[in-house]
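Excluded from the complex is one protein chain; the other protein chains are retained at their positions.
Showing chain A:
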Amino acid sequence: MSDTLLEVRGLRKHFHPKRRVTVRAVEDVSFSIRRGEAFGLVGESGCGKSTAARALLRLIEPDAGSVRFGGADVLTARGASLKAIRRRMQIVFQDPYSSLDPRQSIGGALTEPMRVHGIAEGRDARRRAGALLEEVGLPPAALDRYPHEFSGGQRQRIGIARALALEPELIVADEPVSALDVSVQAQVLLLLEDLRRRRGLAFLFVSHDLSVVRWFCERVAVMYLGRIVEEGPVARVLNAPLHPYAAMLRDAYPVPDPAHRAALPRIIGEIPSAAAPPPGCPFHPRCVHAMPRCSTEPPALLAKDDGAVACHLHG
């Protein structure tokens, strides 16, 4: 069996909030994740990274593309085969306050997926749920409590335990720590890193926080206006970005040491609307290196060294 766990090719999702308005949230996104690999997806808010994550989980139906997960075709699966795939990939959400059913006890939330998938029932399920809570650093006494009795960080741990209940191979973490206090962020990140190592989990880690992605991920893809503009090993992409947008993103990030602080480059303009993306390269109106062909010819994502980049400078 190949080493690739998840392979996304040409994923596309357009929204139509009104007649004759097309929001190109995700446009031709391709990437792959190896078994046990932590893959980051970064970009500004609204760049389509969360939409891409949800589309590959079929939480929203993508318009085009293919998603293969461990050899199974995710986008054509229905009924029992879709349920079987869902068991193998789970999601952890950004907002710990809306990710748990307020009327369901923690024990209920952890055992329900086990019952639905026929993994365990009754006492056995409860024992497993208690073990999951311990694994995420919560006492098993929490089983009989309700979500409103927990803090944001505790709820996030419960959300992680629930994702683990089905023993998945991939966890899609959609901004899993950005709603938490910084001190709690570190604890939750350590927990995720620990689980990744112990269980051999692969992660699709969606975040706008470059330092978190740098710490957690091995590879990273940078998204801009629904497209991946650069992809590669996290250290290379974030230290020596090839794409001007990736460079801009890196430079906009605060550096703790004043001695190493670069003069902040001027950022031109705002991110354009995905309902009216510019022709050619989507980044050309804001790019300091823009050439005439950038406004007419969209650059393809081409393999470059150990990654890929979509820019005419490197074409």
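The rule is simple: a residue touches a chain if its C-beta (ideal position, glycine included) is under 8 Å from a C-beta of that chain, and two chains touch if they have at least 3 such contacts; residues count from 1.
Assume contacts and distances are computed from a predicted model.
Asks: According to its UniProt record, what is the protein name of the omitted chain, chosen from "Phosphoribosylformylglycinamidine synthase subunit PurL", "NADH-quinone oxidoreductase subunit E", "ABC transporter permease" or "Aspartate carbamoyltransferase"?
Replies: For the chain not displayed, UniProt's protein name is "ABC transporter permease".
Asks: From the listed residues A:93, A:216 or A:283, report the one that touches the chain absent from this view.
Replies: Checking each option in A:93, A:216 or A:283, the one touching the absent chain turns out to be A:93.
Asks: Which residue, A:191, A:249 or A:287, contacts the hidden chain when the whole complex is considered?
Replies: A:191
Asks: Among the options A:162, A:219 or A:312, which residue touches the chain absent from this view?
Replies: With A:162, A:219 or A:312 as choices, the missing chain is touched by A:162.
Asks: Mind listing the chain A residues that contact the chain we can't see here?
Replies: 54, 57, 59, 82-83, 86-87, 89-91, 93-95, 98-104, 112-113, 116-117, 134-139, 141-142, 145-146, 148-151, 153-154, 157, 159, 162, 165-166, 187-188, 190-191, 193-194
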